[in-house]
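Moving on to subunit A:
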Amino acid sequence: MLDLGKYAGAVMSSWGVTILLLVLLGVITWRQSVNARARLKAAEDRRKARNG
Partner candidate 1 sequence: MIALLIRDLRLAMRAGGGFGLGLAFFLIVTVLVPFGVGPESATLARIAPGILWVGALLACLLSLDRIFQLDYEDGTLDLLATAPLPMEGAVAVKALAHWLVTGLPLTLSAPVFATLLNLPGTGHIWVFVTLLIGTPALSMIGAFGAALTVGLKRGGLLMSLLVLPLYIPTLIFGAEAATRGTEGMANATPLALMAGITAGSIALLPFAAAAAIRVNLR
Partner candidate 2 sequence: MTNAQRTKQADDRWNWLWEWANPVKFMALSGKVLPFAAAIAALTLVPGVIWGFFFTPEADKFGSSVKIIYVHVPTAMMAINIWVMMLVASLIWIVRRHQVSALAAKAAALIGMVMTLAALFTGAIWGEPMWGTYWAWDPRLTSFLILFLFYLGYMALWGAIENPDTAADLTAVLCIVGSVFALLSRYAVNFWNQGLHQGASLSLDKQENVSDVYWFPLVLTLVGFVALFVLLLLIRTRTEVRLRRLHALETRERMIDA
């Protein structure tokens, strides 16, 4: 494994924070997308059902 010397903490935590934030952003984006798809599908189905 890579030896980061005395800056190990700084390097690891800044990379960690960035990756964590990006992963969070990805998860939120994904969940919102899935959610919106489902709700829209339900609404479109209701509309089709109404219009026969």
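Candidate entries met the following condition: all candidates are chains of the complex that A comes from, given by their letters.
Quick note on the criterion: a residue touches a chain if its C-beta (ideal position, glycine included) is under 8 Å from a C-beta of that chain, and two chains touch if they have at least 3 such contacts; residues count from 1.
Since the model is a prediction, treat every value here as computed from it, not as a measurement.
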Options 1 or 2 - which one, within this complex, touches subunit A: 2
Contacting residues of subunit A [partner candidate 2, same complex]: 2-8, 10-11, 13-15, 17-18, 21-22, 24-26, 28-30, 32-33, 36-37, 39-40, 43-44, 46-47, 50
